[in-house]
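Below is the structure I would like to discuss, written out as C-alpha cells.
Apart from one protein chain that is not included, each protein chain of the complex appears where it belongs.
The block that comes next holds subunit A.
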Amino acid sequence: MDGRLPQSPAGLTDILCLSVHLPRCKFFSLTETPEDYTIIVDEEGFLELPSSEHLSVADATWLALNVVSGGGSFSSSQPIGVTKIAKSVIAPLADQNISVFMLSTYQTDFILVRERDLPFVTHTLSSEFTILRVVNGETVAAENLGITNGFVKPKMVQRPVIHPLSSPSNRFCVTSLDPDTLPAVATLLMDVMFYSNGVKDPIAAGDDCGHIRFFSFSLIEGYISLVMDVQTQQRFPSNLLFTSASGELWKMVRIGGQPLGFDECGIVAQISEPLAAADIPAYYISTFKFDHALVPEENIHGVIGALKVSQAEKH
C-alpha cells in the first residue's frame, strides 16, 4: 500500500467523488481538522487528483503497514487497537528512530512508514514477527535481509510526552457503514465535510475553547470508516451507521502546539505506551499538522492525568 499525504485547505468535493467512484483507488482517507483537510491516498488515486496550488504534498511515498491477528500468536485476552501494537510495533520503530504516521479506522490500524525506511522496518520488526513475503500469490518466509545499519539493541528509554496536549469537549463516535448504502448518504457526507463550516452548533459556539471541528472519512479496500462527533452523527439516518452495541463514545487528545512535521519520531509511542500500560484502548489519527488520539470517554481523565505525569517527567 502506498500512501501520499497531500493537504489542501478547501475545494475537495471532487476528491471525495473520486474516492467513491474510482475502483482503482484502494486507499483513501480524508480528515477534516480545524486547520486543514488531510488526504491520504494511494498512488493510483494521487494521479487522479487535480493539481492545485492549494495542495501541499508531503515528500516521499509511504507504505501502510497493517497488523492483523493472523498467525494465531495473539490470545484473545490481549488489549486492542493502538494499545495492542504499542509494545510490539510502535515502540520498536520509535527506538530505531523511524518516523511513523498512524491511521486508525473502524476496522483496523494502519501504520504508515516511508518506503525508503522499509528495510529498517522489516529488520526491526523481525524480532517481534515472522516476516512473510507474498510471491506469486504464495506466502513464503522472507529471507533475512541482513541490513544492520549500525543498529544497536534498543534500550529501555523513558519516552516523556514532548508536545503540548489539549482535549476538546466533543464526544466522538467511531463508526462505519455498508458500502452499498454509500450513495444514499453521499450528499450528506459532502455537506458535513465541506459545507458545514458556518453552521456551528449553537452549544459549541458558546463554548469556543472546547469544541473543535473534526471529521474523518476513509475508504480502504472497500471498507468505510468514519469518525465524527455526536452532533454530526445525529444528522445521519438512524440504523444506517454501524455502531457498537454498547454505544461507546470517545474523547480526543490533540497532540502538538506547532505543526509536528513528518520527521520527528516517537510521538505515537509517547502517547500509546502510557495507554498500553494502563490497558486503555485507543484510536490514533495522524494528520498533516497534528496527531489525534481517541480514548473512551470514561477514561479521558485518567489518560490526561497519565500523560501529564509523563509530560512532567520531561522537566
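In the analysis below, a residue touches a chain if its C-beta (ideal position, glycine included) is under 8 Å from a C-beta of that chain, and two chains touch if they have at least 3 such contacts; residues count from 1.
In the analysis below, contacts and distances are computed from a predicted model.
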Identity of the absent chain, which is to be given by its UniProt protein name, from "AP complex subunit sigma", "Pyrroline-5-carboxylate reductase", "WD repeat-containing protein mio" or "Nuclear cap-binding protein subunit 1": "WD repeat-containing protein mio"
Residue among A:D178, A:D191, A:E264 or A:D279 touching the omitted chain: A:D178
Residue in contact with the excluded chain [from A:T33, A:S104, A:S272 or A:S310]: A:S104
Subunit A residues that touch the omitted chain in the full complex: 67-72, 74-76, 80-81, 84, 104-109, 132, 137, 139, 175-176, 178, 180-181, 223, 238-239, 241-247, 281, 283
